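Sharing a structure here in structure tokens format.
Yeah, one chain of the complex is gone here, protein chain that is, but the others are all in their spots.
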Amino acid sequence: MSVEPVRGFGFSAQRRWFADLLDSDIVYSFWQSKVTVVAALVTLIIVLGAALAPWVAPHDPFDLKTLSLLDSHLPPVWQKGGDARFLLGTDDQGRDILSTILYGSRLSLAVGLMSVAFAAALGIALGLIAGYAGGAVDTLIMRAADVQLTFPAILIALLIDGTAHALFGQYTTDSVTIWVLVLAIGLSFWVQYARTVRGMTFVEKNKDYVLAAHLIGIRPSLILARHILPNVIGPVLVIVTINLALAIILEATLSFLGVGLPPTQPSLGTMIRIGNNFLFAGEWWIAIFPGFTLAALALSVNLLGDWLRDALNPKLR
Amino acid sequence: MNGPVLSVRRLRVEFPRRRGTLVAVDDVSFDIARGEVLGVVGESGAGKTLTGNAVIGLLEPPGRIGGGDIRLDGLRIDNLSAEAMRHIRGKRIGMVFQDPLTSLNPLFRIGEQIVETIETHTNLRGAAARRRAIALLGEVGLPAAETRIDGYPHQFSGGMRQRVVVALALAADPELIIADEPTTALDVSVQAQIISLLKRLCHERGTAIMLITHDMGVIAEAADRVAVMYAGRIVEIGAVRDVISRPQHPYSVGLMGSIPKLDSDRDRLVQISGSMPRLTSIPPGCPFHPRCPRVFEPCARLRPELMAHAQSQVACWLYDKAPAAEAAQ
Partner (left out) sequence: MTAAPLVGVDNLSRVFDVSRPWLDRVTENLPRQHLVAAANVTFSIKRRETFGLVGESGSGKSTVARMVVGLIPPSGGNVVFDGQSMTDRAQRAGRQKIRRRIQMVFQDPYASLDPRWRAFDIVAEPIRAFALADSRSAARARVGELLRLVGLDPVDGAKYPHEFSGGQRQRIAIARALASQPDFIACDEPTSALDVSVQAQVLNLMRDLQDRLGLTYLLISHNLAVVRHMASSVGVMYLGRIVEIAPSKELFRNPCHPYTRMLLAAVPQLDAALPKREPVEGEVPNPLDPPKGCPFHPRCAHANARCRAELPRLIERGSSAVSCHAVEEGRI
């Protein structure tokens, strides 16, 4: 019997998959919904601006040498007294608001993405273990989740953050603060992932394809990673997008309260805090522009998450 | 009252999609007489459940009736308003579905559910309705009906639940019952009991039954006539004895041959190559022609209508007496 190699993998298969994706119902529903397209556009602009900040921003707000107190408190360019060098005005240190927004979005996005990644990784791992092992392990993890759910996310984040500051306060450099923040926010969000994944793991682990893998002696860790994980990851995508908006806002809140990022590395939240002091003095641009950016980012990401959830729900189609 | 109880003419069920309309039931016509059991048999994707749903007006959107008409005792029912159809459903058409677990509301006692149907569709109320419910449960063979009427569905076994569903279907004394795979979810021994129950009640009350199933054995035992469906069309319709022992359409022949029998020896089963076409790729002409062992010239071009042959009707060019087919040969 002549033996032919199995064709159809590699590049031609990827191309076919991509073509199918572009033509699929999900992508179609994307273009149908104008709100979603606008939201995606806004997110893209902010993300690109943040990622390309070093090249796009007119000034470097962290370079102390370029700052001059003479430039401080300048209003946006279209108001009287504005300076064309600083399109959206400057803050009390003489930093250009536009540049600070671009660099600040970077931090907000970075912290948001990292904390969501951490929460997802932790939640998925615990969910898989709880769902697969069942019994006492499952009970333990789920009760821990229940206890955590009784506390609002911000309280948990404050708790971890405050503890870290108290323990290591004088020894930390500013860069460590970011990791503490990521840890704090991540730990307050893992439960949703764990619960969703656990429920789906329960269902999948009894399916015949898992039994077939058992039959040939595949180890449970491999079964979890290769078989069960890809099949439970779908809803996680939706949770990630919605969580991202929440994480960004939570970081902003923490920074606003003063327990987030330090003033030398301002995120959008820090800038709002700084600007808050000058609102009543009439220098509205220091708080409003960052606030608007934050709101736009959170809303757009949230709307994208909504669309994704509806698009992935077969019943609504 | 002399005409057929149910008359379906050129029924068409379609699903509009963004890239065109899919036709799931294409030009289907049949009658069911008073007290007759018509079996509608076909494999999955043939369109038999959709036909049943169309008759009782329960097509799930975006599915819709795209043509044809359905008449219940002469009255047209396919174009009624939702409200009017609601009155017909339950009162004049009863339904028995496959899964008794989901046909009954788990939160209500079975007595309450039957009484609700009786009070909605008849003039009986209160104690009279309850007496009728108990009588119905006795008719369907539920033992100790007076006490068990107050039980919840989960307290009954699968077979008992299906009997309750049959009682529910009969509660308002309908002229027609649509039974969609009524025995598929049941054990073999219970299946036999439900089949004989349906037959007996049908004969006693003169209720017509449209029995939809993929199981030819059930059809053989329960039905008087049978319609074989393939890719949304009826390919053969006739008396059960005729269609089973002397199938005409090549698909029916293949179908009967592929069923393993209890009394035969271990020969190879008849095999039809390929599978039923998906809705998006139904072949032109006769939909069965790519798989047909007796395909010839007109099959790929022209779509055959049902034509009389022997005692049945067959949609196949092999039996066409018109010059077109003969000229092609």
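So that you can tell them apart, the chains are marked A and B in the order they are listed, and the count of residues begins at 1 in each.
Everything that follows uses one rule, which is that a contact is a pair of C-beta atoms (placed from the backbone, for glycine too) under 8 Å apart; a residue touches a chain by one contact, two chains touch by 3 or more.
These figures come from a predicted structure and were not determined experimentally.
The hidden chain makes contact, of the residues B:Thr117, B:Gln191, B:Gln248 or B:Ser312, with B:Gln191. Only one of B:Leu58, B:Val270 or B:Ala310 touches the absent chain when the whole complex is considered: B:Val270. The omitted chain makes contact with just one of the residues B:Leu107, B:Ala127 or B:Leu262: B:Leu262. Residues 1, 3-9, 13, 207-209, 211-218, 227, 230-231 of chain A touch the missing chain (whole complex, contact as defined above). Hidden from this view is one chain, which touches chain B at 43-44, 157-160, 187-193, 195, 214-218, 220-221, 244-245, 254-264, 266, 268-273, 275-276.
Methods note: only the chains that are shown with their structure count from here on.
Centres computed as Cα averages put chain A at a distance of 53 Å from chain B.
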